[in-house]
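Here the complex is missing a single protein chain, while all its other protein chains stay put.
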Amino acid sequence: MSEHRKISASELKQYKKRSLLSEVWRNYKKNPSAMIALFIVIAIVVIAIVSQFAFDYKADIVQQNVREKFIHPCAEHPFGTDNYGRDVLVRVLYGARYSLSVGVVAVAISCILGVTLGLIAGYYGGFIEDFILRFCEIFTGIPSILMGVALISAFGQSIIVLMMAIGLVYTPMYCRTTRAAVMPVRDEEYIEAARIAGVSDLKIMFSHVMPNALSPIIVQVTMGVASAILTASSLSFLGLGVPIPLPEWGAMLSEGREFMRDHMYLTIFPGLAIMITVLSFNLMGDGLRDALDPKLKE
Amino acid sequence: MTRYIVRRLLLMIPVLICVTFVVYFLMDLAPGDVISQLAPADATPQQIEMLREEYGLNGTIIERYGRYLWRLLHGDMGTSFFLKRPVFSVFLERLPNTLMLAFASILVAILISLPLGIAAATHHRSWLDGFSVVLSMLSVSMPAFWLGLLLIFIFSLHWKIFPSGGSEGLKYLILPALTLGTEQAGNLTRITRSSMLDVIHQDYLRTARAKGVSEKKVIRHHALRNALIPIITVLGSTLGNAFGGAVAIETVFAWNGIGRLTVMAINNRDMTLATGCIFMFTLMLNMTLLVVDIAYAYVDPRVKARYSK
Partner (left out) sequence: MEKELILEIKDLVVRFETADGVVHAVNGLDLKIEKGRSIGLVGETGAGKTTTALSMLRLVPDPPGVVECEKLELSGRDVLSMSVSELEEVRGKDISMIFQDPMTALNPVFTVGEQIAESIQIHEKVSSQEAEKRAKEMLELVGIPGERAGEYPHQFSGGMKQRVVIAIALACHPKLLIADEPTTALDVTIQAQVLDLMRRLKEQYETSLIMITHDLGIVAEICDDVAVMYAGKIIEIGTLRDIFNKAKHPYTEGLFNSIPNIHDRKAKLTPIQGLMPDPTNLPEGCAFEPRCPYACEGCKKEQALLQISDTHFVRCSRYLEEGFHIERKEKE
């Protein structure tokens, strides 16, 4: 006979939460490419933090040393040096912080704005929903890159503006995902019950409705960092993102492009850096999606 | 069906107006006075004021936008400040290039992703399937402009097969179309594979096989037709975005399309040109999406039934 023991409600809740998280982690671990991606992302974060202390911005990143310009990759300079004699490897490593911070902050902005709008739209419905959806439609009607260019030209070129611009551009996506996830729950009886019991709308939204949208949002956030990094690098490539001489990867590509004929390595390494970072976030997102909802996998 | 289309067209109007407002307003926020750049250095304040009126830049932002919108509704998109030519004719001049690149790239994307996605789904978990997953992952993660640079390096600097930039003819189209097409193929392959996988275990395919339909026809006729809706959706939005969103690739290949024109206009604070371009672009995108929605009805009778309601 099994032993019966009374479990308090809070204990049960805790137990459930823990098991859900560990379940996701257990599923995630089974996916080798997602695990590799996770390690790469951790490595990039570490690089971004360590490069802050390891390199001196003035001496290593921006100082020109014309005598050493265009040294092709060798033992001393594994990625070579650029047209000002700056070491490309050091600049690429140092550049991780820009891509990463732009990606993360932009996604945080669009996630907070988009999820809030999506929750409101999905929960209240009716006129408010229509209004918010139309608003999203206007923003998605303009290609993200052109919208980014317009925002940057309006507010000036800086890394903060770049973050905000990309954040704004991707807001409708989160709004739609959230709304789509919230919609089917809106008319559930437990929501009705909570409302009758006098729970405030705000509390219902965040504690009863929001959890339903969590998995698609988590996946979208991971992949969103990837697309934000890509958009940021395109904008920098167009000369509108992170201002030079900061070693942002897209900006480095744009600089290196002039010397492509003879010094191709100048464009290869920053491009590879972008690709590996974006790829890792995408793979992580894929792995997370499978881990969060194993049924979707097949 | 006609009522549905009319309703959709009417719904487009407020969206288009709001888009022009957002762009116009953002352009107005931009620092620097356009007129003082346009006016000769020794212009008197009166002359500057006259110029301002000439370009319709006097009064408050609301007045200015009101005037712009009024003209726009009468079919006048204004004159470009910098090119000193009507916006619409500047736009028309660039339009063929944009359309050419957009359609050529989508053709490349279709040619890569439909066969690959279908083969991946029918050979689920084979090496081919793995190959398609890796390839589409790489293509969505690669900065397209970087791929463009690599192609230029290989095909124009190293082998000298294709020109590295310009938009004078077919020869110039190949590299940018390949680049943009490869970028689009990633997403399209993914969606083709997953929607075919959804369909491939459906009972009606077994019914078709039991009738004696050949396997080739089961896949191409019975399965693909059912998997088509998500594929067309992605196809439509990809094409729509290629009209104006391929800025970086147009820049890499010095291709004179609308995207590059718009960025130039924004950088020059050329309000009318920028707003006009984005207006036209939004119109084209929305029209494409409408065409996609109409295409649904022809692919799936259930959608058609919903439209007629």
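In this document, chain identifiers A and B correspond to the written order of the chains, with residue numbering beginning at 1 in each.
The definition used in the following text is that a residue touches a chain if its C-beta (ideal position, glycine included) is under 8 Å from a C-beta of that chain, and two chains touch if they have at least 3 such contacts.
These figures come from a predicted structure and were not determined experimentally.
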Touching the missing chain are B
Using the touch definition from the top, which of B:85, B:206 or B:220 touches the missing chain? B:206
Could I get the residues of subunit B that touch the absent chain, sorted low to high? 202-204, 206-215, 222, 225-226, 299-302, 305
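The rule is short, and it goes like this: only the chains that are shown with their structure count from here on.
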Could you tell me the distance, in whole angstrom, between the mean C-alpha positions of subunit A and subunit B? 23
Quick check: in the complex, which residue numbers of subunit A touch subunit B? 134, 137-139, 141-146, 149-151, 153-156, 226, 230, 233-234, 237-238, 240, 250, 253, 257, 260-261, 264, 267-268, 271, 274-275, 278-279, 282-283, 286, 298
Touching residues of subunit B toward subunit A in the complex: what are they? 14-16, 18-19, 22-23, 26-27, 29-31, 137-138, 140-143, 145-146, 149-150, 152-153, 157, 197, 241, 244-245, 247-248, 251-252, 259, 262-263, 266-267, 269, 274, 278, 281-282, 285-286
